[in-house]
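Note that this complex is displayed minus one protein chain, with the remaining chains in position.
Chain IDs A, B and C follow the sequence of writing; residue 1 opens each chain.
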Amino acid sequence: MTSKTGSLAPLLPADGPWKTAPKATSFAEREFQVSITTRLIEDQKNYWVAAGGGPMYSVLLARRLYAPNALYVTEDGIVGADPVLPLDPVMTVVAEKPSYRALQWTTMNGIGDHCAVGYMDVGILNALQIDPYGNINSTWVGEYPTKGRRVNGPGGADTIAAQCRRVILMTDHQKRKFVPAVDFISSPGFLDGSPGARERAGLPRGTGPWVVVTNWALFDFEEKTHRMRLRGIAPFVTVDRVLAEMSFEPLVADTLENLDVPTEQEVNIFRAEMDTGGQYSDARGGWVVREENRWKLAAA
Amino acid sequence: MTSKTGSLAPLLPADGPWKTAPKATSFAEREFQVSITTRLIEDQKNYWVAAGGGPMYSVLLARRLYAPNALYVTEDGIVGADPVLPLDPVMTVVAEKPSYRALQWTTMNGIGDHCAVGYMDVGILNALQIDPYGNINSTWVGEYPTKGRRVNGPGGADTIAAQCRRVILMTDHQKRKFVPAVDFISSPGFLDGSPGARERAGLPRGTGPWVVVTNWALFDFEEKTHRMRLRGIAPFVTVDRVLAEMSFEPLVADTLENLDVPTEQEVNIFRAEMDTGGQYSDARGGWVVREENRWKLAAA
Amino acid sequence: MATSERYLRILDEGRGDYLKVDPDGFRDRVGTKNRAMTPKLMTAAEAVSRFVADGDYITWECNYLQRGPSTLLREIVRQKKRRLWACGKFTWVAVAFLVEAGCVDRADMGFFMGGPGLSRAVLEGRLKIWEYSNVVMTNRVRAGAMGLSFVQIRSLGGTTNFPHSAAKLIEDPYTGEPTVIVPALNPDVALIHVHQADIYGNARIFGAGISDVDSAMASKKVVISTEQIIDTEDIRHNPGLTKIPFYAVDAVVHQPFGAYPGECPGHYASDSEHVGEVFTAMNRDKLGAYLQKWVGAYESDEEMLEKGVGRARLAELERRSTRKEGFRP
Partner (left out) sequence: MATSERYLRILDEGRGDYLKVDPDGFRDRVGTKNRAMTPKLMTAAEAVSRFVADGDYITWECNYLQRGPSTLLREIVRQKKRRLWACGKFTWVAVAFLVEAGCVDRADMGFFMGGPGLSRAVLEGRLKIWEYSNVVMTNRVRAGAMGLSFVQIRSLGGTTNFPHSAAKLIEDPYTGEPTVIVPALNPDVALIHVHQADIYGNARIFGAGISDVDSAMASKKVVISTEQIIDTEDIRHNPGLTKIPFYAVDAVVHQPFGAYPGECPGHYASDSEHVGEVFTAMNRDKLGAYLQKWVGAYESDEEMLEKGVGRARLAELERRSTRKEGFRP
């Protein structure tokens, strides 16, 4: 189903410095995903990022390259740190290195309050399972609570998803992740998608998911129906393949943005200062290489 | 009206060290009032005291003489200070001297929370106007809000009166202060005196005024009716005079406690370290002297 | 969502006017605030001119005697701001002189002294007061800083404050017992005097206090005056000392002796003579003369401190600050 989208403003700035920068010669799919998210991060905005993984890597990379004054906070109440990199993947809060040179140290309720009154412009979250309205499941896979398996719970994501003005969702591009209805709404998207659904549930007005970034594609949500809409794809996949790896059919914009592959600088910094052990990139997804003048996805 | 009180436990310990200590040769009525309040203060309890005047003087004197481990807090959130004496009468909060050597500095909500959950055992308050049920007016004298004059408002007293387990009220012994009904309930006593009246108004259970200390007398509140009851008088006044200077008739206990006059040590420390300019003692009330083997109230 | 037939009874309601409760509107306003680390240094005159508007609901932290934003309060008098609604939590004399100056015509009461002038203003209808307490007001502000529209409190019930407030007595949704709730408060503007701040507004406060942090986070506009400007590097060396983050702050006024005649612990003692003078003026209905002498006669507080108080006196007040433990980083 194609949506008559007409002249949508591009999600990614058309004149971003990555446009003209030398491209990486090869990269992991997850590096591509981090690069796209990185480019969506704006200077002089406040970000509440999930403590670890793609969300935190993206904001760290953005601060190094494109948005030095993008401020980020974590759910333990660290405000505006200038962390010592690389961070141990599980030591991203409370500890010395992520706390370093912050502007303020507060608490979970402290930062929750800053978010509740509207100081957190954008949230960046991981999604284990996501539906067409951007609802996220991170609680239970299967039939709650009698069949399947327990996962980690919303953590701080429910608050981020409820209260940040915009939310960037990151997820791996897999059929089992994009589902028609999540098994459990851990953190709210547009709920049933109807107008005012979030407000009727008590959530602050003017909030909600903004985009979904995967290792293959970029989505936003159509204004009226609140349904997920494909907005851009990677040069190493086709629209058909993107859609085939989803268990529901998203809207598709008339014109899709071509998502630029990571620049040399992006992957160099990412590998040297963030994902130093390749632990994040290697965990899921494959490798992309340039062959015969085209970007090709190597077997995972 | 005499109340059949039978064997009431004395309000003041019968074996207090002031019993045998040398008495002051003369003293101000307000010094007497502070001495009585001082002796009511127990070691190893937490006190929230009105920031200044008799309440604070009493807890400071008690800590010097009888209850070194009575901890007090003020509404700016100073916990357990060891203040630099004397304090300027209006500089009893936030400032250096009252803050000195505290165990903790917090805020008004901080200390309000400590009180709300029950850590403040006893409150000590000044009352501008008081009724038979211990309700206090500090907002308006006259017919609210059209005739009369505006006064200071409850300040922190409403919280102290609502939430401390016990409250000690201090007021000058004057007809216009003890009124059948206060012009405005700024801080709650037993409200209309009926059983459960405080709980029906949303106040925590097991709280309420405990005693009223004046420059002449000591009152408590009868358990069932919650009416003020005379429990002790100063040796320099008669029961008749005490009752004559009240605009309502309190209950009177069968046996009245004889309230001991200030000791030499009490007034010496009070004058040297607390009310150094005599500003507090001189503001209201007269002087008491020993004449012909009796304590006599000199003309004010 | 299942529609339920369940209800909570409202047992009683105060009839007092209150600042409209609109947490989403507050969020929208916060959304327009500058997130950049832009220098916000300006004079008291500029800060008050830009960020205090006629008709604003105004709160200030601490008071005219103790680490309050005294310079900013005097500047409001100087600029003849009008129709302000004052958050009267633990404010000693400031409400009285703001009423005398014609700046304030409404107040929520916690604690403020009056004297004959204030009583007259009430009786003549020039000042409307609604009745709370200090701690209830700081709870209302905290609820505002939490992004809420109301909060439960365990006081105020049964008093005469209640009918003259915006409190409600409701059935507790979990215990069924009667309990009191009050509306959250998001003032238009907060004035806060601090010990140290950088030029962006990251601010440190030492010692006990009233509700500095909550007032900053609950208010639409935040003006800070500070004894000292420090480098942002210094802030980053000890983030645990930061009480207010820059993104809440609109103006930073470098104002040594900004709490005069009050004490700023760690820096200077109060000027007890001046404090006596303002109390006497209030009690004898001479606040107009007091304001003329100390505000109207000077172009700025700098001039007042220089010519009216004098350097020798200021140095003396600094010498009297002798118990600095805990009031410096």
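Convention: a contact is a pair of C-beta atoms (placed from the backbone, for glycine too) under 8 Å apart; a residue touches a chain by one contact, two chains touch by 3 or more.
Small disclaimer: the values here were computed from a predicted structure and weren't measured.
Engineer: For the full complex, which residue in A:Pro86, A:Gly155 or A:Gly286 touches the chain that was left out?
Structural biologist: In the full complex, the listed residue that touches the missing chain is A:Gly155.
Engineer: Considering the entire assembly, which residues of subunit A contact the chain that has been omitted?
Structural biologist: 74-78, 84, 88, 90-91, 93-97, 99-102, 105-109, 112, 116, 139, 144-159, 161-163, 184-188, 191, 197-204
Engineer: Going by the touch rule given at the top, which residues of subunit C touch the chain that is not shown?
Structural biologist: Residues of subunit C in contact with the hidden chain: 1-4, 6-13, 21-23, 147-152, 154, 166, 168-170, 172-175, 179, 181, 183-184, 206-207, 237-241, 325-326.
Engineer: Could you please point out the subunit B residues that touch the chain left off the display?
Structural biologist: The missing chain touches subunit B at positions 44-46, 69, 71, 78-82, 99, 101-105, 113-119, 121, 163, 165, 200-201, 204-206.
We take it that only the chains that are shown with their structure count from here on.
Engineer: What chains do subunit A and subunit C have as common neighbours?
Structural biologist: Under the touch definition, subunit A and subunit C have no mutual neighbours whatsoever.
Engineer: Between subunit A and subunit B, tell me the centre distance in angstrom, where each centre is the average of that chain's C-alpha atoms.
Structural biologist: Comparing mean C-alpha positions, subunit B is 62 Å from subunit A.
Engineer: For subunit B and subunit C, let me know how many angstrom lie between their CA-based centres, rounded off.
Structural biologist: Centre-to-centre distance between subunit B and subunit C: 30 Å.
Engineer: Provide the list of subunit A residues touching at least two other chains, using ranges where the numbers run on.
Structural biologist: Within subunit A, no residue contacts more than one other chain.
Engineer: If a residue has to touch 2 or more other chains to count, which residues of subunit C qualify?
Structural biologist: none
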